[in-house]
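Quick one: this structure, given as structure tokens, is what I'll be asking you about.
As you look at this complex, bear in mind that one protein chain is not there, while each of the others sits in place.
This part shows chain A:
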Amino acid sequence: MYVAVKGGEAAIDNAHRLLAEVRRGDPAVPELSVAQIRAQMALLVDRVMTEGSLYDPDLAALALKQARGDVVEAVFLVRAFRTTLPRFGASVPVDTGAMAVERRISATFKDLPGGQVLGPTFDYTHRLIDFTLAAEGDIEPAAEAEPRVDAALCPRVTDMLAQDGLIEASPPDEGAPVGDLTREPVDYPADRALRLQALARGDEGFVLGLAYSTQRGYGRTHPFVGEIRVGEVAVEFVPEELGFAVPLGRVQLTECQMVNQFKGSGAAPPQFTRGYGLSFGQSERKAMAMALVDRALRAEELGEPVTSPAQDQEFVLAHCDSLQATGFVEHLKLPHYVDFQAELELVRRLRTEFERKSETVEMQEAAE
């Protein structure tokens, strides 16, 4: 006789033990160290920090190791850790204009103060698998840049455009408190700061897809990359008892300022508008996609018709988080037999009724 399955507890324990073994893999192969992941899988670490909303490369690297390289799982580990951290205040806004630039490019001006700095980029590589990497070996040391006279001076492209009024002014800093979507439920419509928070944490693939859709006509914004810059900025904090800012450390950021067309309205002259993207580490794809979607989400504010998914903040904000998405999609593998039983009963009943009906029709036809 069949008896309902017992032993869930032992099964769970054994599954976890098996997971640990599989995670480690062949013991004959040396184990990955967190330092190796941090140093050699740096872009992956950056992505986990960005979507995990926590700047901690060691923790992100450890999460990746524990997650067997699964990005969403690693983000999950980082977020679950982050959620319990105490919040003792907010830093002074970081000044990306004062960034120690490692890479800085503009697609709108051929040359500009501070110059175009390519930095470490895949952009112009040929994507040919480099089989020499399979064998470990030394690499050629990187070239040293000629020190530029204006290297210290690297103003933001958008600031230069703003001087002529060609681009809308950056929203004035009113010192208003910034919402925190991890501490308050989002109330629609959400303001731009909250939207940017959601996009910064949002899944890179999802935000990328939305950004792409705006380029293909679903909420077109006519974008130009005003500037992308990657580098370290100082993080400062004002302890209440001191009353002045003290440096906490430096973080590496990628900032993207999109410059988008705007025909102007009755109230505003024709000028360029802004889309903004910011991510931890070097995450250009994410920062660019975020900037495109940010601009698309400003449709209502700029008096443009809201017709496409990327312009619809309820659609974007409710669905861009990879943890929420993966949780709800993957929960389908949890048992649903109670609900399924209810549906089975219904389908059987509907089928019986259907058969009865067709029999009646047949009998009627036969009688005729």
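Throughout what follows, a residue touches a chain if its C-beta (ideal position, glycine included) is under 8 Å from a C-beta of that chain, and two chains touch if they have at least 3 such contacts; residues count from 1.
Assume contacts and distances are computed from a predicted model.
Peer 1: Would you mind picking the UniProt name of the chain not drawn here, from "Amino acid/amide ABC transporter membrane protein 1 (HAAT family)", "Cobalt/nickel transport protein", "DNA helicase" or "Alpha-D-ribose 1-methylphosphonate 5-phosphate C-P lyase"?
Peer 2: When "Amino acid/amide ABC transporter membrane protein 1 (HAAT family)", "Cobalt/nickel transport protein", "DNA helicase" or "Alpha-D-ribose 1-methylphosphonate 5-phosphate C-P lyase" are compared with UniProt, the left-out chain turns out to be "Alpha-D-ribose 1-methylphosphonate 5-phosphate C-P lyase".
Peer 1: For the chain that's not shown, point to the residue among A:G25, A:P93, A:P120 or A:G165 touching it.
Peer 2: Only one of A:G25, A:P93, A:P120 or A:G165 touches the chain omitted from view, namely A:P93.
Peer 1: So which of A:R23, A:K263 or A:H336 would be touching the chain we can't see?
Peer 2: The single option touching the absent chain is A:H336.
Peer 1: For chain A, which positions touch the chain that isn't shown here?
Peer 2: 1-9, 11-12, 58-59, 76, 79-80, 82-90, 92-93, 171, 173-180, 182-189, 191-194, 238, 240, 300-301, 314, 318, 323-324, 326-331, 334-339, 341-346, 350, 353
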